[in-house]
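Just passing along the structure, written as C-alpha cells.
Only one protein chain is missing; all other protein chains are in place.
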Amino acid sequence: MEFFVQLLVNGLSIGFLYALSALGFVMIFKSSSVLNFAHGELLAIGAFFFLILAASAKVPIVLCFALTLLGCFALGFIIERLFLRPLIGEALIQVIMLTVGLAAMFKGLMLFIFGGNFFKYPSFLPAALSVTWGMINVPSAYVASFIIGLFFLGLFGFFFKYSSQGIYMRAVADHQTAALSLGVHVRRVFALSWAIAAVVCAVSGIVLGIMHGVNVHELSSIGLKVFPVVILGGLDSIGGAIVGGIIIGLLETFTGGYISGSLGEVIPYIILVFILLIKPYGLFGSVEIERV
Amino acid sequence: MKAFRGQPTIFAAAQPDNRRAELTVEALSLQFGGLVALQNINLNVKTGELLAIIGPNGAGKTSLLNCMTGYYHPQQGRITFNGEAITGLHPHKITERGIGRTFQNIELFPGASVIANLLLARHIHCHYSVGLAALFWPSVKREEVRHRRVVEEIIDFLEIQSIRKKPVGSLPYGLRKRVDLGRALALEPKLLVLDEPFAGMTLEEKEDIVRFLVELNEAWGQTMILVEHDMSVVMSISQRIIVLDFGKKISEGSPEVVQNHPEVIKAYLGDSG
Amino acid sequence: MRKLKFRPCGNFKERYEQDIAIFETDFGRVWVWVGLVLLLSSVPFIAGSYTLYIINSIGIAAIAAIGLNILIGYTGQISLGHAAFFGVGAYAAAILATKMGFPFWLSVLAAGGIAALVGMIFGIPSVRLKHLYLCIATLAGQFIIEYVLMNWEGLTNGPAGIILPRATLFGLDISGDQSFFWVVFVCLALMCWMAVNLIRSRYGRAFIAIRDNDLAAEGMGIPIFRYKLLSFGISSFYAGFAGGLWAYYTTSITPEPFTIFLSIQYIAMIIIGGLASIPGSVFGAIFIIILNETLSRITEYIMNTGILSGIALTVAPLREFVFGLAIVLFLIFEPRGLAEVWRVVRSSFRLWPFSY
Partner (left out) sequence: MKKDILLQINNISVVYSDVIQILKGVSLAIGEKQIVSLLGSNGAGKTTTLRAISGLLKPENGAVTEGTIEYEGRSIQNAPPETITRLGIIQVLEGRPPFEHLTVEENLRVGTAARSGRFSKQDLDLVYHYFPPLLARKRSLAGYCSGGELQMLAIGRALMAKPRLLLLDEPSLGLAPLLVKEIFEIVGRINKEQGTTIVVVEQNASMALQLAHYGYVMENGKIVMEGAASELRENPDVKEFYLGIASSGTLKTYKDVKAYKRRKRWL
C-alpha cells in the first residue's frame, strides 16, 4: 500500500512535469501546426543554462531563475528568426524535418560541451517544502514541481483565454490569412510562440533537473515522451496536455514500479499506438473537418 | 492509327451495356451535427440523360453530390447505381463502379503535368500487380502505352494539346477546370458528375465547355449530373432540372416547367428573371 | 540498325513508349550501363579494404534510403522508425541464418519480407491518421522495436547480439569486402531500377496523388489506406533488405546501432539528397556516409595530436551536430537537395558554352 501511494505521488509529480513541458509543445503546434522535435533539446538547454548560472557562476537562485527564463525567451526568438522564418511558406513536412535537424544540432552541441555526464544542482529548496504523511515522504523537489507546474498551467490558461496576445495566437492558429487581414502581426506571433515555448521548456527542464539531475540524453528523451502525452490529450488542447501528462506519468511509474523499469520506458509508446488506432485525434483534440 | 478530332475511340468503343447508368436516390437525409443538410431527397437518373441540379448556395447541392460519390455518408436513405446499393461506400469503390466526378474547387495535382493528372485517373483501368510493375514487365509497358493513348484522345477531344506537358499549377483557372473535366473523362465513367464546371469562367470558356458537354451527351450518350449556378447554361442544355432549397427538393421537371414554378422563382431565380 | 540518339533539341518522340522510358535518350542509357560496368569492374581492384568498406556501407545505406524516400518523398508519410525496420531486417536475417540455417540469398530476401510485414503493422494507424499523427506512430514503432530487440532475449540474445555465418552465394564465399561489393552494388542497381519502375507505374502515380491531395486521389478510384500500407511495406522491405545485407557484412549484430539517431541519419540522407528523387537517395547516402567517416577521421586526428588531450572528445556529439547542421542548411538553402544541384550542374554542362 505504501509502495502504491509512493508510486502514485511520484507518478503524479512526473505527470505534472510532462504536462508542463507538453504545454510548450502545444503552444508551437497551436500557432503554426509544427511538430517540434527539438522539444527535448530545448528542455536540456534550459536546464544547463540554469546549471551554469547556479553551479559555476554561483548567482543567487532567484536571479538564476529569472536569467534562465529571460535567456530562453531570447533563444526561442532567435531560433524562430534564424531557422523557422526562412521556411515560412514551405511545406509543413520541411519545417518538421527542420526541427529534427535542430534537435540533432542542439543535442550534439550540448554533448560536445557537457558530455554525457550527470550533473546536480546545488540544493537550494527549503527542506520545509517536503511533506511527510505517515510513512510516506514527498521530497521537496516534488512539491516544488507541483507548485511550479500548477502556477504555470494557471498562467497559460489565463494567457490564452483572456490576454489579447493569447487570443491573437489562437486566431493565427485557426486561420493565418484572416488574422493577417485584421492586422495581427503573424510573424511576431510565431516568434512569440517559440519564445514562450522555450521558456516553458526551461521551467520544466529546471524542475526535472532538480528531481533527477541534469543529463543531456535523459532530458532529450523526455522531450520525445511529450508525443504520447500530447497525442493522448489531443495535439491542440491545453487541458488535454495536462490530463495526458498525468496519465502517462502514472502509467510509466506504475509499470516501472510493478513490472520492470525498461518496460516503463516504452509503455507510453505502446499506449500511444493504441490511442492512435482508437481515437486518432486524442481525447480532447479537435477533429479536422475536410470538405471537397 | 490516330483518332481524328471528335471521334475518340474510347467513347465510340463503349458498348451500350457499358453506358448504362441508372442512379436512384431514395429518401436521402444528411445531417452535420444538428444542421440538416439534406432532407428526404428522391431522384433518379436515366441512362443518357443530362440532369441539372440547381438551387441557392448552401441548398445542399454539393452535399448531395458528395453523398452520391461517397465523400459524405447519409444518415438515412439509400442510393443505388445500376441496381447495386452504393450508400456509404468509400469514394474509391464508387469510382470503380463507374461514377466519375469533377470538384468545385478543382482538386488537381498542381505539381504534376496535365498528362500525369489524366494518367492518374486511369488507375482503375490498370490491372497489373506490384511485382510486375517493379520489373516493368512487357505487359505493364503495353498497358501503360494503351492508357497513354486514351489520355491523348481526351487531350485531343478537349483541345488542350498545347499544354499537355505543363504543370497544372501554372495554368490559368479556366484551363485548369478543363483539365479537371478531362481527368473525370479519363475515368471513363458511366455517370459523369460535374460540380459547378462553369464557375468563374469567362463567357468564351463557358461556351467551349458547353460544346464539349453537349457533344458528349448527344453524340456519345454520356449520362451526366450537372450542378451549376449559371441559369442560362442550365436552362439551355439540360433535359431535366431538380431544384433544391434548404436541403429539400422543391421542384423537378423540364427547364420550362422549372422556370415557371412559383416556388423556384421565389427561392432562387428572383423577380428579375 | 537504330540510330543512337544523343541530346535532341526539340521533341522528336514518335511513340508513346519513348515517352515513358526512364532515359530520355539512348545516350543516357548507355552512360548508365557504362558507368555501372566500370564501377563493378574497376573499383574492387583499385580501392583498398578501408575504402571498400566505406563504399559498401554507402551501397547498403542507399538501398535503405531509397525505401525511405518512397515513403516520405513520394507518399508523403513521415517515418521516424526506419532504423528500427532496418534492425528488424538485420535480426531477421541473423536469426534465420543461425537458427534455421537459411542460405544467404534467402535469408536476406526473407529479411526484407519480414521487415515489410512489421512495417505494415506500424502503418496500420495510417488508416485514419494524417501525416503529422502518423509520424508519431512511427516514432512509437521505433521505441517499441528497440525495446523488443533488447529484451526478447530468447530470440535476439539481448544486448549480447548474434554472430552470423559467413555469407555464401552459389557455394562461393562472398563475405570479403571485394566480393561483397559486387553483391551490394548489383542489389543496389536492381533496387534502384525497381524503384524507378514502381514510380512510373500506376503505383507511383497513386503514391504521389496521396501525398498531394488524398481526397481527390480517392475520387480517382485510389484506395488510400491500401496504398499507404503498400508504401509502408515497400519502404520497410527496402530497409529490411538493406538490414539483412548489413548483418551479413558486419557478421555480428547487437541492438545498439538501430536507434532513433540512425533513423534521423536516414532522414538526413533523403533530405540532403532530395525528397522524391531516387538518385537523390543515393547521393544522400554517399554524402552522409562520407561525412560520417570524415568526422571520425578528424576527431581521431585531433585526439592523436593531443591538442585537446584534456577533454574527453568523442566522435558521436560532433557527428550529431554536423548532421543536424547539414539538414538545417539544406532545408534553408537547397530544399530540393543534391539531386537538384546535380540537375543544375548537368544542364549547365549540357548547354555550355551557350547557357541560355
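For reference, chains read A, B and C in written order, and residue numbers begin at 1 within each chain.
Everything below uses one rule, namely that contacts are C-beta pairs under 8 Å (C-beta built on N, C-alpha and C of every residue); 3 or more make two chains touch, one makes a residue touch a chain.
Given the structure is predicted, the values throughout are model-derived calculations rather than measurements.
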Selected residue (touches chain absent from view) among B:I79, B:L216 or B:I237: B:I237
Residue touching the undisplayed chain, where the options are B:G111, B:G174 or B:G253: B:G174
In subunit A, positions touching the absent partner: 89, 164, 167-168, 170-171, 173-185, 236, 286
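Following the convention adopted for this analysis, only the chains that are shown with their structure count from here on.
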Rounded Å distance, subunit A centre to subunit B centre (Cα mean): 49
Centroid spacing, where centroids are CA-atom means, of subunit B and subunit C in whole angstrom: 41
Contacts with 2+ other chains: residues of subunit C: 215-216, 219
Shared-contact residues (touching 2 or more other chains) in subunit A: 292
Touching residues on subunit C, where the partner in the complex is subunit B: 15-17, 19-20, 194-195, 197-198, 200-203, 205-206, 208-209, 212-213, 215-224, 230, 234
Contact footprint of subunit A on subunit C as seen in their complex: 72, 76, 78, 80, 122, 124-125, 127-133, 135-137, 139-141, 143-144, 146-147, 150-151, 215-216, 219, 260-261, 264, 267-268, 271, 275, 312, 316-328, 331-332, 335
Subunit C-facing residues of subunit A, complex: 33, 35, 83, 86-87, 90, 92-94, 96-98, 100-112, 115, 224, 227-228, 231, 235, 262-263, 265-266, 269-270, 272-273, 276-277, 280-281, 288, 290, 292
